[in-house]
Every structure is written in C-alpha cells, then in structure tokens.
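Every protein chain but one is kept in place in this view of the complex.
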Amino acid sequence: MSERSSELARVLEALLFLSPEPVAVSDLAEAADASQEEVRAALAQLQEALAPGRRGLALRELAGGFTLASDPVAEEAARRLLAKPRTPPLTPAQAETLAIVAYLQPVSRPEMTRIRGVSTDSAAATLLERGLIEESGRSTFGAVLYRTTPLFLKLFGLRGLEDLPEVTRWDPSAEEAGELRDRLLSAGEARAGLGPPEPSTAAGWAAS
Amino acid sequence: MSERSSELARVLEALLFLSPEPVAVSDLAEAADASQEEVRAALAQLQEALAPGRRGLALRELAGGFTLASDPVAEEAARRLLAKPRTPPLTPAQAETLAIVAYLQPVSRPEMTRIRGVSTDSAAATLLERGLIEESGRSTFGAVLYRTTPLFLKLFGLRGLEDLPEVTRWDPSAEEAGELRDRLLSAGEARAGLGPPEPSTAAGWAAS
Partner (left out) sequence: MTLAALELDLEVFSGPFDLLLTLVLREEIDLLEVELADVVLAYLDHLEARGELDLEVATEFLVLIAALLELKSRMLLPGQEEDLLDLEPGEAAEELLARMLDAQRYRQAAGYLATLLQDESASRFRSAPLPSWLRRRPLEQAEAVYDPDRLGAALGGLLRRPEPISLGHLTVPRVSVADRLTHLRLLLRSARSVSFDSAVEGADRVTVAVTLFALLELYKQGEATWSQAEPFGPIDIASVAAAAERAPA
C-alpha cells in the first residue's frame, strides 16, 4: 500500500493492534465482514507497508494467526523504557524439556524424565508457569499429559508446530555415532594404557 | 514521514505501540537516547504518517503524553471481534478445576490440588479472570474457598446448580458408598501415588 491504505487494510491493522493474541484469517474476515480472500489481499498490502525499514512495527504470522510486533530497531530503547527483558532465556533443562514436549506431545512427565534421565519436575513447573506448555488431558493411567501452547509458537516465531524441523534432523550421522563410540571406548584407554580401539571395531560401528 | 521513516520515528512508533499508557516526551527522549527537540520533530513526522485515512492507527496527545490508538474506522469490526465475552474452549486443566468447583462448592484450592494430583493455580487463575468462579469466604483453616458465578450458569446454559448433570453417567465407581468429595479425594491420592510406565513409551524405547 502506498501512503493511503485501503479501508480494509486499515481496519485489519487496527484489529491486530487491539487484539492481545494473534488472530486467524477466518476471525478477521468475520469481524471485518469481508471474504477470506479479501482479508489475505489486504494483509499482503499491510505486510508491504510494514516491510522492514519502513515503520516501527512489523506484521508477523504466528501461532495460526496474524499479529503486530515491534521492529527490532527499537529493542534497545524498549528495554530502557519498559525496564524488563522481554523473555528470559531458557535454562538447558527447560529447553530440553520443552523440546521433548514440542516433539512428542502429548507427553507425560514420567516419559519426559525417562528420556532426559533426570527429573523434569522443576523445569516442567517453570515452563507451565511461563505458559509455554499446558496440560492436555490424562493418559489411560491417569498421568497428566502436556502439550505446547500458542504462546510457545508466538514467542519462538513459529506459525504452527509444522514449522518445527523434523526431529530426525538431529539424528547423528554415522561419523557422529562413530565419534561418540570412540569417546565411549577410549575414555578409559589412555588411563589403562590399552591403546586406541581397533579399526575393525570402528568399521563395525559405523555400519550399524 | 513518507514511505520510509527516519529511524527515530520508527523507534518512537514501536515504543508507543508497546506502552499501554501514554508516554511523556521526556521519557521517550531518554529511552531513544535523543533530545526532546529531536523527539518532537520525529513525533510530528509520525503524526503525518498516521494522519486520518492513512493507516489503521492514530497518534494522540493526551494529558500524560503520547499514545497510539486504533482508527475509529475499525470500531464496529473491533466490537465484533473483541467485545463478546471471551469464551475460548476450556483446556482439560480448566475443565477439571471448574468441575471440582461446580460440584463441590465451596471448595478450597488445596482440596482442588489434592483431587487433581497437580497444581491448579494457573487454571484457577484463568477461571477467576474470566469470571467463571469467585471467592466465597474462608474455610475454618483459613483457606480461601471458591464457588461458581452467575456468569458460569449463563455460559453453561444452566438455570441453577441443581441443573448440573448427574455424575453417575461418568462415574466409574458409582456403586461405591461414600460422599462424592471423599471419593474424589481418595481417587486423586491413589493416582498421585502411582506412576506406572506407559505402554506407548515402552514401545518407543524398544524401537529406538
């Protein structure tokens, strides 16, 4: 949009300004009494007007809807004015627990603990309190199950869970597996004076 | 400002966007690390960019300073989107907590937590905020008690609490003797004391 926007684009900008949460296209269409196609076209116009470097705001598609966010150019000034960091970073334990919930949801706490090898109670409690995960019913055994929230998607810049890369992306390559195996086998070798593991073993590992 | 604003104008727009209250020029100047004259000039630029009919937002000068507001063109749409009572679907945690209050009222928070086996703080806070439950005095032990509200009845289409459905339809232990409250408490404690491994997890491990 040039200096003068279409009325629909103006209405949408105002709606997104007022809404505390991202708004789905269907809800915008209903509120603005327009078709979803018209809404999408007007959003494209708004996106153009709020393109990086133009304004202090940006249009973001997050958590299944659209929302306005401040431009990063204002971050330093915002920190001074609002006197609080927006989102404290996650501790490693919290990040691991969140990753397990994000990929395996719905997932119970015993299951998270089994994967991490250590208790997740404190990390999960913090994630609940920060609104990044929430309960999603109970398993057949009555254990509470957890899933991620729309706030998680919003804060991590995701339109939906499908934006997360496949977890197989972090499957170790044969070389990485080999390295870990070497580390396992050679950890005590230097101490024992046993020498490095034999190449034939290494080959066997890489193949497996 | 034309299509491309000065960086200061962009920063100010972002600051006003983020601030729920009007911000004084002196505070804006301090946050943006600029002089008050520079801020006034940039605000004039912003005023121009947000002149009526251009955008969905408007710059307003109020007693306390400057603030952004939605353009009146969006008023009707905003009412449709936001002025209805907020009734998003209840999460499982909220439904369980609300059911406990509805059937056992008045009920204290420690009791709710014992029945659910996990903390009810966040769910209860949301229900309070949406006006579905409210405080109703204190127990003999000093714990705050909760009950449902008239809004609760309206949103569930009930004329009174006596219209709540009979639990026997869903009650796996209806034939057992004992008050509903006692049976809920003892079931909650039985679940809390037990964390059997879940079959799905076991299968996951075996496959990995």
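As written, the chains take the letters A and B, and residue 1 is the first residue of each chain.
Throughout what follows, a residue touches a chain if its C-beta (ideal position, glycine included) is under 8 Å from a C-beta of that chain, and two chains touch if they have at least 3 such contacts.
Only a predicted model underlies this, so the values are computations on that prediction, with no experimental measurement involved.
Q: If you put the missing chain back, which residues of chain B would it touch?
A: 14, 17-20, 69-70, 75, 78-79, 82-85, 87, 90, 92, 95-96, 98-100, 102-103, 115-116, 150-151, 154-158, 163-167, 169-173, 183-184, 186-188, 190-191, 194, 196, 208
Q: Spell out, residue by residue, where the missing chain touches chain A.
A: Within chain A, the residues touching the omitted chain are 17-18, 20, 58, 60, 67-72, 75, 78, 85-87, 89-90, 92-93, 95-96, 98-100, 102-103, 115-118, 138, 141-142, 154-158, 165, 167, 170-172, 177, 180-181, 184-189, 191-192, 194, 201, 204-205, 208.
The rule is simple: only the chains that are shown with their structure count from here on.
Q: Mind checking the centre-to-centre distance between chain A and chain B? Centres are C-alpha means, answer in whole Å.
A: That pair's centroid distance is 21 Å.
Q: Can you list the residues on chain B that touch chain A in the complex?
A: Counting only chain B, the residues touching chain A are 2-5, 7, 9-15, 17-19, 23, 27-28, 30-33, 49, 53-57, 68, 70-71, 73-74, 77-78, 80-82, 91-93, 117-119, 122-123, 191, 194-198, 201, 205.
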